[in-house]
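Below: the structure, in structure tokens.
Every protein chain except one is present and positioned as in the full complex.
Up next, chain A:
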Amino acid sequence: MKETQTIENKATNTQQTERISGSEAIVRCLLAEGVDIIYGYPGGAIMPVYDELYKYQDKIHHVLTRHEQGATHSAQGYARISGKVGVAMATSGPGATNLVTGIADAQIDSTPMVCITGQVASHLLGSDAFQETDIVGISTPVTKWNHQITKASEIPEVMAKAFYIAKSGRPGPVLIDITKDAQFEEFDFVYEKCTGVRSYKPVPETDIKSVEAAAELINNAKKPLVVWGQGVILSEAEEAFKAFIEKAGIPSAWTILGVSAIPTEHPLNVGMLGMHGNYAPNVLTNECDVLIAIGMRFDDRVTGKLDEYAQQAKVIHFEIDPAEVDKNVKTDVAVLGDAKASLEAILPFIHKNTHTEWHQKFKDLYEIEYEKVIKHDLHPTKEGLTMGEVLHQINLESKGEAAIVSDVGQHQMIACRYAKFNQTKSNITSGGLGTMGFGLPAAIGAKMAAPEREVVSISGDGGYQMTIQELGTIFQQKTAVKIVVLNNDFLGMVRQWQQLFFDKRYASTEMTNPDFVAIAKGYYINARRVTKREELAEAVAEMMASKEAYFLEVCVEKEGNVFPMVPSGASVSDIRLS
């Protein structure tokens, strides 16, 4: 640790230069940026950097994932739980293309990540050389920024810029492609952190007039509704957000990336928005008089049919990215800027309120949802385990302290709906891209970034098998993640749509599955399968008590459905309870 310090000091100490290779410079840049863990996979075009990583292994921990996609998702999980920049590394060609899914996921979910890829030597560029691929071209539409380095002397400046861009403003993925000759080349290294890029304005200035206009609308509102997203977490605005909604007394609903910003049990939390969200906030979106969106982007899974979304309401949008304003929903007042700064600015203008009657409407609708859906999910009496009761057991054990990392599908919606959170940055899931296979590797990254925390990965039998090979990483790294597979022998979410909208024609959604317990045991991971309700509580308790990685397969009912549901193309207030 001490040595890292000295290297860091040397590196940030601007005046001193040292003659080193490009590949060593890359590692030194990572150290100067405070990187302690990177996820990656070696290969020809990145070997010089790996050689340096070998020398610096006591300062940077390189995690060998079992697939480059796993490296990106692990870097994402690391970033999402810590707020720091995740780093993934791969060789040229197939190594680089294997990163693309994770990069696209990080782009749409605003996750700070830096990907470093090796590239063929610069004199071979464009010659279809072995493992040459135009990764800069390929990754352009899914990166916040990318750049190819062909000279070692460019490395410090470009790397500094990469970290700055990835983390600042609305975060996102950056890819840096480095030719092999630039890795070998020696040059005079000096590192300076990037503090600004002339053409790039990460945070727009907050206009106090818009703050006042927003406050006036909020103060005059009779039925205000807050809808918040990940922006609250990304700008670390949790406290400011809580202070704001508490003073204004506004019922507040979340997107699946925004949840955990305030504790689930907070009295103003009225639940999840969107397609499989809660009944009350969806229905009452079309009844509120002022809709206050904070750090969210009106994704179509949240809004349903746009022409019938909150048409009656005045809309206020707190947003860091000017391109999001009026993109999907027309706003009456846009408060541009960082969510934390804007919320702190508006607080003094806000009148105290309670909106008691308006709150009662949420409670009434919750009761309906509880009777029709929630009760049967969490406390089923009929045969067949439900996904909801598994989540309920996990909640009982975790007491809201665990981070929940979900994959994509029915189990994801159930996890987001029912998981309880006391801490922020605790719901890690692939929201915008809906990337099956995200969960397991993301859980690895999350656990490594926050080893003191309980990290529970929840996947379906489909998505789990998309990145199942990362069990190897868990075994090798001794990562104590808890792995739950909710096995319904179906690609459940697609099957649900087939049942509801394609007359039960289950085209290619039935899965003949392997012995998941045997597979986990093959990686020397403790494993157990539960098929009966009587065993569930004890099995979950055993898993949560384990000090090591633990795999739990729960065989749930095969054709369970997730409700409520806003059918695609329908209005949020036409949400179905069955």
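The definition used in the following text is that a contact is a pair of C-beta atoms (placed from the backbone, for glycine too) under 8 Å apart; a residue touches a chain by one contact, two chains touch by 3 or more; residues count from 1.
Simple rule for what comes next: contacts and distances are computed from a predicted model.
> For the chain omitted from this view, which of "Acetolactate synthase small subunit", "Leucine/isoleucine/valine transporter permease subunit", "NitT/TauT family transport system ATP-binding protein" or "SufE family protein" is its UniProt protein name?
Choosing among "Acetolactate synthase small subunit", "Leucine/isoleucine/valine transporter permease subunit", "NitT/TauT family transport system ATP-binding protein" or "SufE family protein", the correct UniProt name is "Acetolactate synthase small subunit".
> Looking at A:H61, A:K151 or A:K327, which makes contact with the chain not pictured?
Residue touching the chain left out of view: A:K327.
> From the list A:A71, A:I103 or A:I165, pick the residue that touches the absent chain.
Of these options, the touching residue for the absent chain is A:I165.
> For the chain left out of this view, which of A:Y54, A:F184, A:Y200 or A:F501 touches it?
Spelled out, the listed residue whose C-beta touches the missing chain is A:Y200.
> With the missing chain put back, which residues of chain A would touch it? List them for me.
Per the touch rule, chain A residues meeting the hidden chain are 136-137, 140-141, 144-147, 165, 196-200, 321-327.
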